[in-house]
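Excluded from the complex is one protein chain; the other protein chains are retained at their positions.
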Amino acid sequence: MHNILECENLSKHFGTVKALDSVTLSIPRGRIVGLLGPNGSGKTTFIKICCNLLTPTGGIIRIGGFEPGVDTKKIVSYLPEKNYLNNWMKVSDVLHFFKDFYNDFNIEKARDMLDKLRIDANTRLKTLSKGTKEKVQLILVMSREAQLYLLDEPIGGVDPAARDYILETIIKNYSENAAVIISTHLISDIEKILDDVIFLKDGQVILSKTVDEVRDESGKSVDALFREVFRC
Amino acid sequence: MMPWDLKPDRPIYTQLIEQIELKICSGVYPLGSKLPSVRDLAQEASVNPNTMQRALAKLEETGLIYTHRTSGRYVTEDVKMVQKVKEKLAYELVQEFLQNMKRLGFDEKEIATIIAGMTGGAENA
Partner (left out) sequence: MLGKLMKYEIKATARWFLPLYGTMLIIAVINRFTLFSPYIEYRYMYAEPSVSLPGNSFFSVIRGIMSALMMFIYIMMFVGLFVATLIVTIQRYYRNLLGDEGYLMFTLPVKSWQHILSKLLISMLWHFLSSIAAICSILVLIPGEATAKIPDVFKRITELIGIHGIIILVLAIVSGLVFSILKIYTAVSLGHLFNKHRLLLSFVMYLGIEAVSQFIFMLLTIIAAETVFKPWKGISLFMLNADQFNCLFGIMAILTALLSAGLFILTGYLLNRKLNLE
């Protein structure tokens, strides 16, 4: 299947608020896509629907041919914005947890990445700093050999060196079989690693192009175009 | 190690083509040498592997790079071709320089004088 994700007229309402309004997208495998938009534009809502953490109000969405559910959870790897690991486990416990539940979890790869960052697998999550915990979460997500990676603000609250590490990891992890969707508002940092960008405004797609198309057609970087389009 | 200089307002893949040409001409990737893999190059340049792939494919079309069956990509051994590319790059650099100088208000004679003075190539100062 060429497209890993397909959605048609996808909508999500919270009462009267339209978080997503008739979104139609196709995301082919092997692409790294930036889902860009200001706060409240629907990026997180879209990602949560892909993860089956929210139920759409309308429209259809399919990942790998399946509707969001147990079958999609097997092939989707999600990095939420927040800290979602419990505190009492040790890093090694979490590794085994992931290995237990996910068939595509590559524990060796995870151990390797932790080693390189000099994170001791025996430490309790409780004792790690916020930044280190985020790195652990990223390592867990990227160590899965998934078909769709959903990264919600992966470089948000992180220092520049860590940001570089994260972007490097995403490139290194690249697979022709998988797509990566990165939702962020820190565009200039990640622009170079994106294939495609999607601008989301008030729950609607207002632009969907490749990065090079944007630069070619507007003579600007995606970051500059974003600032222009979403000027307050 | 020559860092990859990628500007934000021009398409990335065209810049990658230029940067690779530059590296070939300046000997960072010597004639006939094996290039790093697409993934390694992409990592080095901090760009999307697809974009790097596109740039390399373009370069293959020109013949500056060729793929050797299963062992990867190599720089051409054709000295003349590389020389041509070098000249093309030189031409573009000088073009840009002349444009900028003219914007400052210098005419061609003045430009030549300044160059002579700075390079010490002419007999007269």
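Every chain is named by a letter (A and B) in the order it is written, and numbering of its residues begins at 1.
Operating definition for what follows: a residue touches a chain if its C-beta (ideal position, glycine included) is under 8 Å from a C-beta of that chain, and two chains touch if they have at least 3 such contacts.
All values derive from a computational prediction rather than experimental measurement.
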Review point. Which chains here would be touched by the one that got left out?
Key: A
Point to revise | Touching residue (missing chain; options A:Cys51, A:Leu95 or A:Ile155) | key: A:Cys51
Study note, to complete from the structure: Missing-chain contact among A:Tyr102, A:Tyr149 or A:Tyr174 belongs to A:Tyr102
Exercise for review: Over the whole complex, note the residues of chain A touching the chain we left out.
Suggested key: 48, 51-55, 70-71, 73-74, 76, 78, 80, 82-86, 88, 97, 100-102
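By our rule, only the chains that are shown with their structure count from here on.
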Exercise for review: Provide the C-alpha centroid distance between chain A and chain B, rounded to the nearest whole angstrom.
Suggested key: 35
Exercise for review: Mind listing the chain B positions that touch chain A in their complex?
Suggested key: 6, 8-14, 39, 42-43, 45-51
Check your understanding: Which of the residues in chain A come into contact with chain B in the complex?
Key -> 30-32, 164, 167-168, 171-172, 174, 188, 191-195, 211-212, 215-216, 219-221, 223-224
